[in-house]
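Please see the structure below; I have some questions.
For this depiction, one protein chain was excluded, whereas all remaining protein chains were kept in their positions.
Presenting subunit A:
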Amino acid sequence: MCVGVPMQVISIEGDQALTEVDGVKREASLMLLDQEVKVGDFVIIHAGFAISKLDEEDAKATLELMREVFEPELMG
């Protein structure tokens, strides 16, 4: 039930944002967010509300770290 989907903010008007992922557009309320969001940011949308910002840099860093540590040829 609380599956949130990551979507990108394409416009903001007051407490409402228009967000998009894979060409699907959705309205989302920003009233629950305590972080600054701007156009271009990624947010997790759940039931019509943005509940958290998604840190893209952090995501990339996690992946890189995983790749480094789990390099398939190193796994033997």
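Methods note: a contact is a pair of C-beta atoms (placed from the backbone, for glycine too) under 8 Å apart; a residue touches a chain by one contact, two chains touch by 3 or more; residues count from 1.
Keep in mind that, in the parts below, contacts and distances are computed from a predicted model.
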item	value
Among "Glycolate oxidase", "Hydrogenase expression/formation protein HypD", "Nitrite/sulfite reductase" or "Cytochrome p450 CYP199A2", the UniProt name of the subunit that does not appear here	"Hydrogenase expression/formation protein HypD"
Residues in subunit A touching the chain absent from view	1-4, 6, 8, 21, 29, 31-34, 42, 44, 46-49, 51-56, 58-60, 62-63, 66-67, 69-72, 75
